[in-house]
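A single protein chain has been omitted from the complex, and every remaining protein chain is retained in its original position.
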Amino acid sequence: MKALFPIPASAAIGLLGLAVVLVCAMFAPWISPFDPNAVIGDPWGPAQPGHPLGFDNLGRDLLSRLITGARTTVFVALAATVIAFVIGVFLGLTAAILRGLTDAVLSRFNDLLMSIPTLIFALIVLSALPQNLMVLILVMAVLDATRIYRLARALAMDVGAVEFVEAARLRGEGLLWLLGREILPNTMTPLLAEFGLRLAFNVLFISTLSFLGLGIQPPTADWGSMVKENKDGIIFGVSAALVPGAAIALLTVSINLVVDWLLRRTASLRGGRDDG
Amino acid sequence: MPARIIGRLLLSFVLLWASSVLIFGGIEVLPGDFATTYLGQSATPQAIANIRLELGLDRPVVTRYLGWLAGIAQGDFGRSWASGQPIAEQLGHRLGNSLLLAAAAAVIAVPLAVGLGIVAVIFRDRLIDRLINILSLAAVSLPEFFIAYLLILVLVVQHPVAAFPATIYGGMSLFEKLHTIALPVATLVLVCIAHMMRMTRAALLNVLSTPYMETATLKGLSRLRAIFVHATPNALAPIINVVALNLAYLVVGVVVVEVVFVYPGMGQYMVDAVTVRDLPVVQACGLVFAAIYIALNMIADVLSILVNPRLRHPR
């Protein structure tokens, strides 16, 4: 008896954009028409049949690099967000349940990490660490985990103070039941929304780092480094740098639209019965 | 209340000190040897030993940290490994340039964002509100460099009205400087205005839904008087917070914008230093950015305390 949920236009656009990017990311080697690293045209050559977006600064097919770049960008952003969530939610819940000294130490350290702007922090750390994908993902994850820790802790504190949790404690339930059955299900909606927002942020963040030359290293294609490679063309009127920029925008706008819709949908159900 | 403010000031100093430890010590504990990094993998052991001696890396960490901190207290940030020049000199005038950029953006963005937020609330759920909403949702999703290159393409290449790159130097008049930095400022404004506006709108709507705003209506006050006299003082604290948060964001936002526009500010200085692993410069820039960020957050909190009647007139 599940009613067909009418999807508002904005959410439909968001879902569509998300689907396109995800399909590109997953099936890049099969979709991509040319080898993304092969020089097959003139530098910044214009669009022509078979090459709808033209060529990049070295004469590589821009569309192929865009599709392959989706894979790197989405993978790094998603991996960083997932790891950040595992760390942030685990520590946040731990602090909220144990309170006392554990909470104080974790929270003060978190405050300290958050007192330095994310980008600046990343720059400092990356200046000392070897440059590879794993390091990049971990650095992003740790920095992001600070925000998630704060949210997860606050949510768990709020929900933990509600009487049904007290009732479960009075019944004699153990920590696992309290966390898994009473607290987590009631924090899922805001955490899900936060996941979307953090993912969008991480897409922007990895792109920014790559654009600054500190993220993904050549010859691997990702959207941020593609902007960097092609930026000098702008003053000659070559818009190759804008194409990956627009792709980043498409992805983040899509995520934001979907998150917006999810939030409004669950809000209208008054936390009742979206068996999500 | 004074105790609360003094407490907040002290907290900022503790945070600043702790972040200096983090910035200095964090790099120390990370794997990788500076000298090796500096010379490259192929360096001979003798060369590495020499460079360690030259850079003073043979001394214990704590000694070097204290020396570093004592130097900063006297305005000496050490010397760049890359150029051998004192960092403080470079930092000084680049910080000035960055602050000029951020300040120009703030002067335009803050009143505009708060104003648009108020307009959106007054015309709530009408066309103008929805329009502002959709545009701002799009704007928070765009990367800074995308906006920047779009502006360059349109306003420099297609309709040459603005300058690129935004190179400024000592001899320029203020007006010349402002003309030169018009595009980077516009980019920064676009980047932070949407977020600031959305948060202002949310803060105001929150206040408008309170029972005391209904009281104002039931007193027969006009909608404008209700909003400006009754809502504003209560919305002030959250709006101040929004503004400070976004100013802090602006200070970081200059990094990307400076790189795009080849602007001689602190952001570009830092990015260049990270690329060549010039650690003393990275540490110096990191500390200055952190200090500005911490200071802005502190100002926001202190102002929130000052405008809160409960704290101004304790029982």
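Order of writing sets the chain letters: A and B. Residues in each chain are counted from 1.
Note that in this section a residue touches a chain if its C-beta (ideal position, glycine included) is under 8 Å from a C-beta of that chain, and two chains touch if they have at least 3 such contacts.
Assume contacts and distances are computed from a predicted model.
A.B. asks: Just go with whichever of "Phosphonate metabolism protein PhnL", "NADH-quinone oxidoreductase subunit D", "ATP synthase subunit C" or "ABC transporter ATP-binding protein" UniProt uses as the name of the absent chain.
C.D. replies: The chain we cannot see is, by its UniProt record, "ABC transporter ATP-binding protein".
A.B. asks: Touching the absent chain in the whole complex: find that residue among B:L221, B:L245, B:V276 or B:A291.
C.D. replies: Candidates B:L221, B:L245, B:V276 or B:A291; residue touching the omitted chain: B:L221.
A.B. asks: Which one, A:G50, A:P185 or A:P219, makes contact with the chain that was left out?
C.D. replies: Answering carefully, the residue with contact to the hidden chain is A:P185.
A.B. asks: So which bits of subunit A touch the chain we can't see?
C.D. replies: 3-6, 162-164, 166-167, 169-173, 181-182, 185-186, 265, 268, 270-273
A.B. asks: Touching the hidden chain in the full complex, which residues of subunit B are there? Just list them.
C.D. replies: Touching the missing chain: residues 210-212, 214-222, 225, 230, 233-234, 309-310, 313, 315.
The criterion applied here is as follows: only the chains that are shown with their structure count from here on.
A.B. asks: Would you mind writing out the residues of subunit B in touch with subunit A in their complex?
C.D. replies: Going through subunit B, the ones touching subunit A are 15, 18-19, 22-23, 26-27, 30-32, 37, 137-138, 140-146, 149-150, 152-153, 156-158, 164, 248-249, 251-252, 255-256, 259-260, 270-271, 273-275, 277, 279, 282-283, 285-286, 289-290, 293-294, 297.
A.B. asks: If you look only at subunit A, which of its residues touch subunit B in the complex?
C.D. replies: Those residues of subunit A that touch subunit B are 111-113, 115-121, 123-130, 200, 204, 207-208, 211-214, 227, 231, 234-237, 239, 241-242, 245-246, 248-249, 252-253, 255-257, 260.
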